[in-house]
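First, the structure itself, so that you have it in front of you.
With one protein chain held back, the other chains of the complex are shown just where they sit.
This part shows subunit A:
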Amino acid sequence: MSAITRDEVAHLARLSRLALADEELDHFAAQLDQIVGAVARVAEVAADDIPPSSHALPLTNVFRPDEVRPSLTPQQALSGAPAVEDDRFRVPRILGEEA
């Protein structure tokens, strides 16, 4: 069963803001198909008595108390930012590429 089509890869690339060339779409479609196929094999061994799960640990209700902890300084917070303006992270234009 071929799960991943070229169009789906193009859609995912768009959602991820990745510019993929046509030949890359084919390339990744094949790769993603293999990955999905490998994961699908898990479904083959899962019996009816094994419920689907999203977590490896059988834990629930891991909470923290509502207590304030020290934050970073703005200098620390912004130290890895590619661009900074007025103590804020400066980012490229948000809308526009599709407008």
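In this section, contacts are C-beta pairs under 8 Å (C-beta built on N, C-alpha and C of every residue); 3 or more make two chains touch, one makes a residue touch a chain; residues count from 1.
FYI, contacts and distances are computed from a predicted model.
*Asks:* For the complex's missing chain, which UniProt name, "YojF family protein", "LamG domain-containing protein", "Aspartyl/glutamyl-tRNA(Asn/Gln) amidotransferase subunit B" or "Transport permease protein"?
*Replies:* "Aspartyl/glutamyl-tRNA(Asn/Gln) amidotransferase subunit B"
*Asks:* Hey, which subunit A residues sit against the chain that's not shown?
*Replies:* 11, 15-17, 54-55, 57, 59-74, 77-78, 80, 85-96, 98-99
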